[in-house]
Structure formats: structure tokens, C-alpha cells
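Removed from the display is one protein chain of the complex; every other protein chain stays in position.
Should a chain be cited, it is by its letter among A, B and C, assigned in written order, with residues numbered from 1 in that chain.
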Amino acid sequence: MAERDPQQSFAQGSPRVLVAGATGFAGALAAHLLWRHPGFELVGVTGRSEVGRRLDDLYPRYRVPLAIQALDLDRFGAGGQGGVPLDAAVVAYPHAAAAPTVGALRELGARVVDLSADFRLSSQVTYERWYGPHPRPELLAHAVYGLSELHRAQIADTDILANPGCYPTDVVIDAKQGVSGAGRTFDDTTHLSMAGENILPYKVASHRHTPEIEEQLGLLGADMPVQFQAHLVPLDQGELASCYVTTTRTVAPAELAELYADAYADEPFVEVVDRPPGTRDVLETNFCRLLAAADGHTGKVVVLSAIDNLWKGTSSQAVQNLNIMFGLPETDGLL
Amino acid sequence: MAERDPQQSFAQGSPRVLVAGATGFAGALAAHLLWRHPGFELVGVTGRSEVGRRLDDLYPRYRVPLAIQALDLDRFGAGGQGGVPLDAAVVAYPHAAAAPTVGALRELGARVVDLSADFRLSSQVTYERWYGPHPRPELLAHAVYGLSELHRAQIADTDILANPGCYPTDVVIDAKQGVSGAGRTFDDTTHLSMAGENILPYKVASHRHTPEIEEQLGLLGADMPVQFQAHLVPLDQGELASCYVTTTRTVAPAELAELYADAYADEPFVEVVDRPPGTRDVLETNFCRLLAAADGHTGKVVVLSAIDNLWKGTSSQAVQNLNIMFGLPETDGLL
Amino acid sequence: MAERDPQQSFAQGSPRVLVAGATGFAGALAAHLLWRHPGFELVGVTGRSEVGRRLDDLYPRYRVPLAIQALDLDRFGAGGQGGVPLDAAVVAYPHAAAAPTVGALRELGARVVDLSADFRLSSQVTYERWYGPHPRPELLAHAVYGLSELHRAQIADTDILANPGCYPTDVVIDAKQGVSGAGRTFDDTTHLSMAGENILPYKVASHRHTPEIEEQLGLLGADMPVQFQAHLVPLDQGELASCYVTTTRTVAPAELAELYADAYADEPFVEVVDRPPGTRDVLETNFCRLLAAADGHTGKVVVLSAIDNLWKGTSSQAVQNLNIMFGLPETDGLL
Partner (left out) sequence: MAERDPQQSFAQGSPRVLVAGATGFAGALAAHLLWRHPGFELVGVTGRSEVGRRLDDLYPRYRVPLAIQALDLDRFGAGGQGGVPLDAAVVAYPHAAAAPTVGALRELGARVVDLSADFRLSSQVTYERWYGPHPRPELLAHAVYGLSELHRAQIADTDILANPGCYPTDVVIDAKQGVSGAGRTFDDTTHLSMAGENILPYKVASHRHTPEIEEQLGLLGADMPVQFQAHLVPLDQGELASCYVTTTRTVAPAELAELYADAYADEPFVEVVDRPPGTRDVLETNFCRLLAAADGHTGKVVVLSAIDNLWKGTSSQAVQNLNIMFGLPETDGLL
């Protein structure tokens, strides 16, 4: 096979990006998207395991021919001994492990997209109730929540971007998710012989994504507790959130449709549709597909929202945010 | 292969059962369960198609070596020309098609378990709002709703048993179901290339199972509109209902657990558990597995209920009801 | 959602392509690939059903916002009343139905890629033994077999390109294929409740792809009968061919590896690897991934070949052939 020259496709001066934590599903996909992105140059992929192995050996589908390195901060940054300047980094570490690396990369001059939960909540108190001690609380005030559709202006300026958890891309009550949401975890919940032919609720009556959903709803003026329940269903990539909303006044179907159509009219990645959205409709895309329906029988509003949890839910949303951060067209590398 | 003699396994005088509509998933499974049941004699399987083909050719997994017949009412009943007396029948027809056959078989002296919706609602008016004209409304008053756990005494005496829809086995808000729930229907919702790797809501804000859930809740003293939303997920057999209940007073976790444990203490087929129930836990069984949890954050109660939609949701529940109707131990043929 | 302008992405003078038969899996994917292809302009999609429906309503994943039309030959061609000139067409019809349309479009001046079997065999006699009467046998001599890797030069010049069946992309003995290989067919073999959790051989000891494999092997100097057996396995897109070859002399592993590496060194879409190729490695790509191994125990050579049956096996190979036919870089629109 004739291989692509890693350098040839980038214009001089493209922002240089590192993916730290590229051995997991989310980091690997971010590397894949950035590798083929016309506006970024992927300068390295690091991992806390699999060092020396090529990423396209670990994930053949993602044809990224770079060797996985240990993260050596001295190699990067304007003042680094290795002299490899970094403009941006995607950090795909678990919570608590992420914050110190985010801080260190930022200090080297990189603008960082953090896929973990470490910077998603503005309040250290709330964070520590759900996740334990925060390693770098002084950075919380610098971070912006990366829901592209809500915070585009602040995203453009930030140097710490907290990529949303895959659930809170929309308000959620009952969420069903494919097994890739559990990541490259090897246990009973991901083994095909146990996850296959199964529907399994998890984290009953307590899920760490609840506070960030509530914080974002609060910013929109809707202060209320959210009942959230997650379920694992036997597919790979896909997530459907079924939201049952009690409205403060009756909303007619036509008005509801118009409200949603208007709200998302200029969004390149939100499709408001008039049929039930299926996760297959948005598989391996950055799209979110939405249907809002008024139930005449109960007076409730039902909002159904389909995304690919690994793409729009995680890695392609990170790229959308990078596009915004670096002033590139928002859809670059994503259509 | 040495074949079982169809006659050998039945004691003299076992009730004689016919399955009408054995070519669909539910009828075929009912035939399979009755064929191997120690207390019933399966005297025939009929179909509106596939006449002459053996049932074990159509469904090799169900090793029922009987030829599918057209339903010829003259063959059956004490006064029938064919002289084949019938004690019971399972009718697995679509709604509206079922009622006339249920009536005719009852007139021949058979006690009938109807898998359709035709006799699930007590009110003709409500039925006709959701399903159209009822072909035999005068029979509605004779039917008993076959939720074994609620109506055991009346089930024992009835000659028209309306087997519940697979959803209303428990109160439901958000239901996720395997593709077998769509039956032997061939379209985009059942084709593996479209149903696979998909989560698809359907019948948004309107589902025909809502009224029967509400009627049964009303009998329990809980008159309220039910918000019901169904979803198709990519497995074959399994259904999980996630119910979000706003209670009239705060219920402590320990009290909630005790209430559920007490309510189902004597039920042979309901398992109240303290971990999330998965549909795989009840796959190909007549069990319903339940977890009730109080959410301290919102004050709501979450009830999660797993069944096999084809078994407990349809055909094995029909056999449980037949056991009750004929005074057999309730678990016969089902463990 | 802001929609792409259908016209904006094409340079003036891009070849204009029609997809006839875009309602099936293969035609729809061809339309999707051509819609986003930088070097072709998709001027229409036609269907023998679903006329008037938009293609992105029928296949939401393929975001092609064109309405499906009936094929009206008068609209197309230099002399057509509609005045829509056509440079190329992809015909995705069943065999026998394809040949007359291929002929008619060719007479309008279009160079045609035919996805059916109608032009894959050079001999009318052989064709008619497997498929019945050929509707346009006089055209057989004009057709080129579109195995890009073997017939690149003739492909560049032809105006009837017979796209290979998805199996014969490599020599095959035992082939396992995902359910999309059965197309948008609705029956027991594609229903998730029957195709799921199943491995099913089909067309035992007789498969129509055998003669085209044998004809291509013959052109390579290997005249021999091929034993071919196909199996359906429960996934959507993917095909693995396991070929067991008795060689005329013993080949050492190192020599075998070198032979394969050399043979495909310049092929942009063939990856010769040294680990077992999985179909997931090539999912939704135009790649074919190959491993050849010598078995010291039996002296046989085992060749394992993985493709996506809908992509490299059908529609993306059609685009690769169109690229060759129109002198575009072979990888355009495919990486």
C-alpha cells in the first residue's frame, strides 16, 4: 500500500496538535480525525501503555501511521529541549489524571481540549462531591464548557476547553448507549457474550453526568433537578436520549416544531427532523438529530436526540471545538 | 434423529390444546412450550399461510413435528364432524382478526387464551378509539385480563383470557425492546442492516398499550395518565421498562425494598433483586426481574423491570395462564 | 441544518453522473460516494420504486438531498429533450434488468458502470447457463471486467464496465458475508430475529459467482474449477474470504510474503499485512486487506482477504473504476 506522507497534506503554519491518551477509543478517534483534517497537523500521539506500537496496529481502521510515545513534556513547547512547538493538545485521560497534564501542556503554550470531566463543572465543591479531590482547582476558572452550540464565543478564546460528557449534549432523562461508551474496558459489561442480547441499566439513581447537565440547564435559566438513568444496549456506537419534560404551559405541536427549528436553524451539525431519529442516521458523523413532540394525552413534551457517542458525543465534538478555537470553518474535517 | 412420539408424553386426559396462528413468533413459541409441556396435549397448529409445511421446518429451533393446517372449525369440538374435542386454544392473530376466531372456538367449548389486544380493555369505546371497530363487543364482558400476578382467581374461571401486551407486564414509561417484538414482519425496522447498530424510538407520543396500562393501574387505585415511549434496540428477545414515578410521599430506600419484596414474595416468576436487572438475566424464561430504587436527588422512584418480550411478555405468560385456568401447578412446563 | 449547495463543490466541467437504481443498498452508497466526490457531479438518482421520496429520507445516513426520479431516458443525453447531458452512469439493477438500461444509457453517450452480473462473463453461453437469457448479448464484447487491480488499462478506455461481484475481488473458497450482501431484501435471511445469533450457509454447492472467479483466474493462467461456499454471518457490512490453495510446489513463508508484497506494492487499496485481517479493519473503506500464510503441516497456502462487501465489494469499487475511466487520481473521493 502506498502510504500517505504525514507532512504533505498540511499547509505551512497549520496549528500543531498532540493527542495525549491515544490508546483509548476517544483519543484514537480524535487522532484519526486530526490526521485527515486539512487544517491541523498531528505531531504526535502518546499513551500510558502500548508505547512503541503504531496506532494503526492497535486500531487498524484508523489509518494513523504514528508510533505511540510516552508523554515527555520536555520534547514539546517553545522552550522544550526537543524544540517541538505545540499549538494545541487533546487530552484523553480519565478524570483526576487529566487535570495535571492539562495544566502542564497549557503552561507549554498549548491550548488544550480536555475530554475528561475535570473541567466541566465550574464549582470545585460540586466536582469533589462526585469525583473526589480536584488536582488543579485553580484552573477551573479558566475553563469553558465545550457545548459548541451554546458557548461558541467563549470557546473561540479559551485555552482550556472542557469537552462535554457524551450524555449532556442534550438534556436527558433516559439514555441508551452503545458499548463503546464504556471505552476500552474489558469486563462483563463489554464482553460480547454478556453485553450481546442484553439491555442493562447502570448506575441506578446516581450518575456523574447529572451535575453538568444541571449546571448547563441553569445557565439557560432552567434551575431544576434532573432525573437521569443510563442503559447499555448491544451496539457499538450510538446514543439515544429520550427526555420527558413537564412544561410550564401547554405548547402546541406547531409552536414546538417552530421553536426547535428556529433554535437550531444556523447550526451545521444539528438536524431537527419530523420523524423518530435513529442512532444509525448519525453513525460516524458529528450530527445530532432531534425530534420534539407534544403528547396531547399527558401534556408532556418528549424530546428524542440521537448522536454517535464516540463522535459528536466525544471526539468529533472535540474537533468541532478545535475548529472554533483556531478560527477555522466549523465543519472543516467533519463532513 | 430418533423423534419423540407426539402421544407418549401425555397422561390420559390431559387438556387438549390448539394453537391458531402458529406461523408468527408468538404462536410458534406457544406451540413449542405446549408441545414439551407435561400437562397439555398439543392437538394441532394452524396458520393463515404456510399450510402443509411442518412447523419445525419453519422454525427449526422449535422442534414441533406437526404440519401447519388451515383452521377448519368443523374438525374440532364435541359436535364437530371431525370429532376432535378441544379443551383450550391459544389464538395468535392480529387485533380485529382475533375476536371472531376467539368467539367461534369458545362456542365449540374451548377456553381461549387470546394473545391479541381484542379483549384487553373492558370498554368498547376505549378499544375503538385506539383500534377501530370491535368485531365481537358482546364478548368483552366475559374476558379476564391475564396478568397472572394480579388476577389469578378470575383467570382460573374464565373462558376468554386476554393475554397482556408485552409492555404492560409492569407500569412503563420508557421501554426498550428487541426486534422480535415486531414479529415476523419484514421491513426496514427488522432488517439486520438497518435495525443492527441502531436505537430507534417508534410511535412517538402515542402507543396503543397506554390504555391497557392505565386501566390496570386504575384497578389498583392509581388513576393517572401514563407517558409511554417505546424504542427498538438491536437484540432479538428482551425488553426493559424503565419507570420513573413521582410518589405522593417520600419513601425511604429500605421501605421501598420491603414493599417490593413483600408484594412479590409468593410469586414464582417475579424476582425482586438489588442490582440492575438485565434482559439477558431472564432470556428465554418466564421470569420478570425487578429493581426499585429511590433517587435521593430528585425524590423520584425508579423501577427497572426486565423480561423476555416473547416469553414472559407473550407466549410463556400464556402458558402460565393456561396452567392457572386448568388448575395445574403454575410453574409446570416453564422451569 | 445548513445544507450543502449541490452545485458548489464541483469544478466546472466535472463529469456528470447518474445513479440508476439508487433505492437499493449498493446504488444508495454509490450516490453517497459520488455526491461527496470532488471530481464528479451527481445529476440525478432514479429508482423503480420510492419515486418522489428524497434519498436522504430513505437512507438518512447518506445525506444526499435529491428526489428519487423514475428513469426517463428522454431527459438525458445530448439529444434528449430535457437537454441534460450525461457523461457517466452507475446502474444498480438486478441481473437481466440491467443490460437493456446499460445499453440505452450507452447509446445516449454515457459511459456505464454496471453493478449487476450482466457483463461480468465474456461468454454468452456461460452467462445463460447460470442466469438465463441475456437481453443484450451483442454488447458483451464491449465490456471490461472491473477488477481495478488487474485490468486498469482497459478500464480506462471502456464504456461498459462490469463491476465485479463482491466475492470475486479475490479467489475464494469459503466466504463469510454480512447481511447487507443480501441487499434490501426482506425475508427470513435478513430479519434480525433470524439472522442475528446465526451462521447460515447458503446456495450449497452452487453459486453464481463461481464462473466469473474461474474466468478471471483463467486470464491469470490458472485454469481450474473453484469450490465456492458462501455463508451469512450476523453483521451488516463485511466479507472475509478464506482461500485454501494447493500449490504446485512448496513455497517458503518468506517467499510467499515477498510475492504478495511485490504484487500489490503499488496498489493504493490493497494492504498486505502480517496479522489476521478482520473485516472491521476495512469497514466503510475501499481497502482490501490480505494475509497469505503457508501451512507447514499440510503444505497448503491459506489466503485470507477482508473487504467491506458494500464498499470495495460493490459501490466504492465502482467509484474507483469511474476514477480510472475518467482519468482522475484513483483515490479521489475514496480516502
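Definition applied: a contact is a pair of C-beta atoms (placed from the backbone, for glycine too) under 8 Å apart; a residue touches a chain by one contact, two chains touch by 3 or more.
All of these numbers come straight from a predicted model, not from anything done at the bench.
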Contact partner of the left-out chain, one of B:120, B:176 or B:280: B:280
Chain not shown: contacting residue from C:56, C:87 or C:236: C:236
Contact footprint on chain C, counting only the chain that is left out: 173-174, 176, 178, 194, 196-202, 204-206, 210, 225-227, 229, 231, 233-240, 242, 244, 276-280, 283, 291, 293-298, 300, 302, 304, 306
Chain A, residues in touch with the chain not shown (by the definition above): 25, 178-180, 184, 186-187, 190-193, 195-197, 234-237
Missing-partner contacts on chain B, residue numbers: 1-2, 4, 36, 60-61, 197, 264, 266-272, 278, 280-285, 287, 289, 335
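Here is the rule we go by: only the chains that are shown with their structure count from here on.
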Least hop count linking chain A to chain C through chains in contact: 1
Greatest separation from chain A - chain, by CA centre: B
Distance between chain centroids, defined by C-alpha means - chain A, chain B (Å): 42
Approximate Å spacing (C-alpha centroids) for the pair chain B, chain C: 45
Interface hub residues of chain C, defined as touching at least two other chains: 197
